[in-house]
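Apart from one protein chain that is not included, each protein chain of the complex appears where it belongs.
Residue numbering begins at 1 within each chain, and the chains themselves are lettered A and B in the order written.
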Amino acid sequence: MWLWFSKLGSPKWFYELSGKWLPWLVGAMIISMTVAVVWALLYLPPDYQQGYTSRILVVHVAVAGTSLAFFPLMAVAGTITLVWKMKLADMVAKNAAALGAWFSFITLATGSLWGSVMWGTWWEWTDARLVSMLFQFFLLLGVVSLRSALEDPDKAAKACALLSIVGCINVVIIKYSVEWWNVLHQPSSPLSVNSDSPNGPEFWIATIIMVLAVYLFLSISLILATRNEILQRERRAQWVQELVRNS
Amino acid sequence: MSSSNPTATAVPDSENQQGAVMLSGNKLFCERDDRVLFQDLDFNLHEGEVMQLRGSNGSGKTTLMRMLCGLNDGYKGEISWYGASVSEQAGDFYHSLHYIGHRVGVSKVLTPVENLRWSCSLKSEVDDQLIEKTLADLGLRGYEESPCHTLSAGQQQRVALARLLINPMKLWILDEPFTTLDPKGVKQLEENILSHANSGGAVMVTTHHKLNIPGMNVLDLG
Partner (left out) sequence: MFWTLVKLMSTDMSRSSTSVAFRSTLKRDLLIAFKKKNDIANPFMFFIIVVSLFPIAITPDGDRLAEIAAGVVWISVLLASMLSMDNLYRSDYEDGSLEQLLLSPHPLFFMVLSKNISHWLVSGLPVVVAAPLLAYMLSLPQEAYLTLIASLLIGTPILSLIGSIAVALTVGLGSRGLILAVITLPMSVPVLIFGTLAVEASVGVGSPAGYLALMLAMLAASLSLAPLASAAALRISIS
């Protein structure tokens, strides 16, 4: 178990293994992404309440679901960085923060696109999910900017690890308190809460495929970014220099 | 790079009666920004020993001292306190350690007495009389109640050094303690270091001064 763990932490091992996996992952992503996008955006029947707008939701729900995974991922990576001082965990965490910020941004963008049709407004404070996603976006930007502010990479790694753990706890508290806040302000809102979940099994199957595609996209981006990071940080290691020479 | 150091072990025990090994480093390795500061560094600091860390600028003297104090954990290897790892006996270790770094730990707003009341209370209970007597011994009589920003750098250094005399601790780790002191202060500190070693304490010190301390050992970082 420990041997496996320390092997997993070795950047070289990760680099080689991920190199073998990448073609499969990319292939799976291309297939599922094509199926989901074509189906969802071209063939999905209009929802009886929302019409064709529900097609945006397929993308939105998938991206939103994925972006919720970032803080837990970063908190786990941060714990590994702080406790076992594993370099690889920090390389993943570093890229996860920026990627997470992008995912949150796309969630907000697709959400407000959908809202602009359904609610007639691009931004709606009475939607708790949008509001808490906004604050998650801010928190992720905080992690990114802390990383870029600290010059010493070791210190930056540990500081961001700690901030990710604190942020992960905080995101949960923010989510529940915003929901609470929202429920209390609901009577003044013209919207009803349950008007936004479309019906029909096709919608959910398309969404599930889309979620799969987005998760694959996320893993591939993370792996590629981490491989870059490995080459950069291990540039003095013998295996990296051999790799560069042979390529 | 300097490996396990010949100078540190080659110097024979001189008139200083050396006791048990107090602090030791085993295969210490440290790199900063892809540059190896030191590797395979071994040393033993005995009771009653004064050890000077020597090395050119950027050779890692301050880094090594901060590692030994536990302020910096970016290293590989083992640091032990009386044979066991420091982290297992942190309470005991920090009750035996004085560290004075480049930033001496003297608040500019407070007076010397107020500064010492605080920093000494972290280690043991102290009375004001002892503080005032020590300040007077260090030539700061009359400055007890002036805020430290009115004091010169050398005087602030003396305030920090007063901690060594007020709280008796076994291990002193002093990073460039002589730089701002005048010749009289240098001599006084040398005497303090010597008498500390003679009473069984250990001192690790960095300096570019030529020290007049008989029986001092040298650890050369290159």
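Everything below uses one rule, namely that a contact is a pair of C-beta atoms (placed from the backbone, for glycine too) under 8 Å apart; a residue touches a chain by one contact, two chains touch by 3 or more.
Just so we're clear, the structure is a prediction, and the values are computed from it rather than from any experiment.
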Candidate in contact with the missing chain, chosen from A:22, A:37, A:113 or A:166: A:166
Contacting the left-out chain in the complete assembly, out of B:39, B:107 or B:198: B:107
Hidden-chain contact residue, picked from the options B:76, B:95 or B:187: B:95
Among A:89, A:130, A:174 or A:211, the residue in touch with the chain that has been omitted: A:174
Hidden partner interface residues of chain A, rising order: 82, 135, 138-139, 141-142, 145-146, 149-150, 154-155, 158-159, 162-163, 165-167, 169-170, 173-174, 177-178, 180-181, 184
Absent chain, residues of chain B that touch it: 66, 69-74, 90-91, 94-95, 97, 99, 101-110, 114, 117-119, 121-125, 147
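The rule we apply is simple: only the chains that are shown with their structure count from here on.
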Between chain B and chain A, distance of the C-alpha-averaged centres to the nearest whole Å: 49
